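Of the protein chains in this complex, one is absent; all others appear in place.
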Amino acid sequence: MSNSFGKIFNITTYGESHGVGIGVIIDGCPAGVEIDENLLKTEMQRRKPGQSKITTQRKEEDEVEILSGVFEGLTTGTPIALSIRNTNQKSKDYSHIKDSYRPSHADFTYQEKYGVRDYRGGGRSSARETAARVAAGAIAKMYLKKYGIDISAYVSQVGSLKLEKHYLEMDLKLAEENIVRCPDPEMAEKMIQHIDETRKNRDTIGGIVSCVINEVPIGLGEPVFDKLHAVLGQAMLSINAVKGFEYGSGFEGVKMYGSQHNDAFQSEDGKVTTSTNHSGGIQGGISNGQDIYFNVAFKPIATIMNDQESIDKDGNKVTVKGKGRHDPCVVPRAVPIVEAMAALTIADFMLRAKTNKI
Amino acid sequence: MSNSFGKIFNITTYGESHGVGIGVIIDGCPAGVEIDENLLKTEMQRRKPGQSKITTQRKEEDEVEILSGVFEGLTTGTPIALSIRNTNQKSKDYSHIKDSYRPSHADFTYQEKYGVRDYRGGGRSSARETAARVAAGAIAKMYLKKYGIDISAYVSQVGSLKLEKHYLEMDLKLAEENIVRCPDPEMAEKMIQHIDETRKNRDTIGGIVSCVINEVPIGLGEPVFDKLHAVLGQAMLSINAVKGFEYGSGFEGVKMYGSQHNDAFQSEDGKVTTSTNHSGGIQGGISNGQDIYFNVAFKPIATIMNDQESIDKDGNKVTVKGKGRHDPCVVPRAVPIVEAMAALTIADFMLRAKTNKI
Amino acid sequence: MSNSFGKIFNITTYGESHGVGIGVIIDGCPAGVEIDENLLKTEMQRRKPGQSKITTQRKEEDEVEILSGVFEGLTTGTPIALSIRNTNQKSKDYSHIKDSYRPSHADFTYQEKYGVRDYRGGGRSSARETAARVAAGAIAKMYLKKYGIDISAYVSQVGSLKLEKHYLEMDLKLAEENIVRCPDPEMAEKMIQHIDETRKNRDTIGGIVSCVINEVPIGLGEPVFDKLHAVLGQAMLSINAVKGFEYGSGFEGVKMYGSQHNDAFQSEDGKVTTSTNHSGGIQGGISNGQDIYFNVAFKPIATIMNDQESIDKDGNKVTVKGKGRHDPCVVPRAVPIVEAMAALTIADFMLRAKTNKI
Partner (left out) sequence: MSNSFGKIFNITTYGESHGVGIGVIIDGCPAGVEIDENLLKTEMQRRKPGQSKITTQRKEEDEVEILSGVFEGLTTGTPIALSIRNTNQKSKDYSHIKDSYRPSHADFTYQEKYGVRDYRGGGRSSARETAARVAAGAIAKMYLKKYGIDISAYVSQVGSLKLEKHYLEMDLKLAEENIVRCPDPEMAEKMIQHIDETRKNRDTIGGIVSCVINEVPIGLGEPVFDKLHAVLGQAMLSINAVKGFEYGSGFEGVKMYGSQHNDAFQSEDGKVTTSTNHSGGIQGGISNGQDIYFNVAFKPIATIMNDQESIDKDGNKVTVKGKGRHDPCVVPRAVPIVEAMAALTIADFMLRAKTNKI
């Protein structure tokens, strides 16, 4: 009951870091969506490990096989199963943590919750699971493309290096031009250097991914518990290492007065817009047609290359060795994951909105 | 499909600001919970309007009638229906906004989404709906009391007035001693003054509610999409006027290195604890037994007492008059709402956790 | 988690036989449905006790109050709460069964399941709960009316008295002309007499309710677990005292050969029909545009007016006295309940079907 997301456009993921494979079933994708295998490949490439010097050097090809739900290039309305085989599991790398609890990892909580765990590479708690989300998100993007909805995520902060520019002042597509995925080339350079230094110190660093969604139709989101931003928030907070979510004016907005914060409605050529957008495109939990934008905070990854003191399952002190192949900073690879979760959320609300009126 | 929350301990709310009444059905509360009518009353009192000079002066008694699911003081395992009649609706106050879209309100989005709306007092989009949540949350608290789980929310910021003290340095119970619900009496005084000035300026101001949950058992939360903090996040973001959520180290945590951020495990008398708690009591989405703490950002309320320019449903320019009885700052009354949503979330995960192991 | 039905057009009922009241929240009814208060009243009248000499003589007015979700005669897309106060509870009638388990009632199973139960009148297990379903079903009918969908249930068997006529040979509207709700006046007379004799013998008797749904659009129902007939089956089997469900050729169909059973497709004026309808209007779980028809088997009600031997909660032998006011045969009053559950099921699938295609 914990591995599904979405009420109509629904996904269920499975798989462990070092098991046979991972994958996802999409149940509820409408029939008639054109499958773009290139887009699927591109999205997987954006997330995959080993893509640059500032990501883990682990290699996983992450080839996605479509097992069902697609016929002659179109979705059929039946479940779409996507399968990714694990090819590069070095399970013995993990024998040293079989009985140890790595600091700020899920080893301890899984052990206590289930009484048994697949300790290899973090098992189910590994961010490897997000590959399945990105694959499903690619299908959601294909669906949203029909409606012109566009999602652009990018890195806006690494450690204390913060991009102060407003998203409207930048060409967000530039984010894909550099390995840290920041649309400001100058800042990108600094960020890359910062991550690289952190890596050399065998440490990790946090960061923020920002995301903008354009051309969302008016009316997505539900009045009470499933407000559009509430479900977007859950979606983002469900990504590994995320510690915070804010949309529109966010945490800064608390400092404002209502008279400053309110977005004045205006009518342009019969279209209702707002003069400012502190609302972040969502009012009363429902999209108002303006850009939706939000920030997602990622902590520094728990796996560092330096030794750390910890305990084993019997409470004895142990030293957890820093080994394996890991990311010094998660945000560059998190960009497509944020987009995937956004796409899945919007796709679900697009379908829900079809049932609003008689 | 939008008015329910929780997978096992499930609530569904109904009701509009100026309709006959509001209420909630709790489906899935286990049998045998002792009903404490005083607690129910107290929680309603904490949320109700008109409680102090810094809240709206509207009066609503918010008396809760228990219609079902309780027999001889105990829950029976069947749905608990809680009903609150609306007694103080002044519907004609709202005729002026029948066809106008108030800035940063949900008037426009509801109209577009549904084609019809109960415009009186914001209808379903009114924060009046949260009274039903507080009532349901009180039942959840009665259930959690059996396990010693304690939830304390308080105001930690109003506008730019930020309480810098760590929660461990304060007696959180002091929050209930003043009308702004800040556990630091000195800061409370400043906040009250700030809100009062804002009110006099016929304006509104934002703020932050912080929340600490003690004695949460290890093992609550689900691995992937329903991570404990992800569902807590959705719960909080679903509250009216919320713009952001962060837990543990939150947005500040992005600036840290992994070597600083990681919480070292240690064993004390056979109990596993951590030396620091940047994780906010949740690792891999699952509670680890440490305190859970988080912040919820509230924007300034959209209803201000000054006139604002807007448009009507035909796109004509109109002036929205500032009238009615509204809160200058939402956070004092939001404290019990945050607690209620936290209680409902934890209650649900308590029940889910019963099904983890054979 | 057990008191809700429907994935999009979703209802949650609450209430006990002798508590304060019963009711239902409809969440997911689309906006813009015209509320017909007369239809609501009529449906409640058809189900209410005391309506004829062959039903229980208990009186309940079953007045429905609409608390939310309706504004100026139209549904608004927000939850519709319907409340029915209990007015005629004679709780002391039930003190004699406080500790006894009535044969074939739910006293024993509730006690074991929950450890506590509201024993008065069967509490939550009472068929009184179905009044809430009928109220919700009336709203569903108002929605379906827009599409010309018509649902007609009738009594086709009482004890061994079986109506052999095919539904197409009768005017089903005649069912409402007599107190047993059988569209064949001659058979109706026999059935009434049979029930009346049973009543005089202080006994009860079973029966069958048949149901026909006309003008269902093609394409309702989901491929696998939520086949249209599977969910209709659950809906019917969830009604108190139901022991069986069959649709189309049903149990008799097992005796046929495929060459007899198959319904040949034919095209009439561009419309696809079938020459026979053993499929009961559903193929592969999906409506094909032909009439949907099914039978629902009701056992004799467990409450008889003769004394019965049983045990109390301590295992001691007791005599359960036959007292109270009960129906000698449930099927006449079950007719509107069957229709209500059918309407709720079809309404839900109408909304689901909106999400099939891009």
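All chains are identified by letter, namely A, B and C, in their written order; residue positions are counted from 1 within each chain.
The rule is simple: contacts are C-beta pairs under 8 Å (C-beta built on N, C-alpha and C of every residue); 3 or more make two chains touch, one makes a residue touch a chain.
This is a predicted model, so every value here is computed, not measured.
Between the chain not shown and the residues C:32, C:103 or C:324, the one that touches is C:103.
When the missing chain is restored to the complex, the residue among C:4, C:55 or C:210 that touches it is C:4. Interface note for the absent chain: among A:16, A:43 or A:60, the touching residue is A:16. Seen from subunit C, the chain kept out of the figure touches residues 1-5, 7, 13, 101, 103-106, 108-110, 112-115, 124-125, 129, 157, 159-160, 198, 201, 203-208, 218-219, 221-227, 229-231, 233-235, 237-238, 243-251, 253-267, 270, 272, 274, 278-280, 283-288, 295, 297-304, 306, 308-311, 315-317, 352-353, 356-357. Against the chain not displayed here, subunit A makes contact via residues 1-4, 7-8, 10, 12-16, 19-23, 25, 27-28, 31-32, 65-69, 71-72, 74-81, 83, 113-118, 123-124.
Although one chain is not displayed, its contacts with subunit B can still be listed: residues 8, 28, 30-33, 77-78, 143, 146, 223, 351, 354-358.
Going forward, only the chains that are shown with their structure count from here on.
With centres taken as mean C-alpha coordinates, the chain found closest to the middle of all protein C-alpha atoms is B.
Chain centres here are Cα means. That of subunit B falls 39 Å from that of subunit C. Averaging Cα coordinates per chain places subunit A and subunit C 46 Å apart. In subunit C, the positions touching at least two other chains are 8, 28, 31-32, 77-78.
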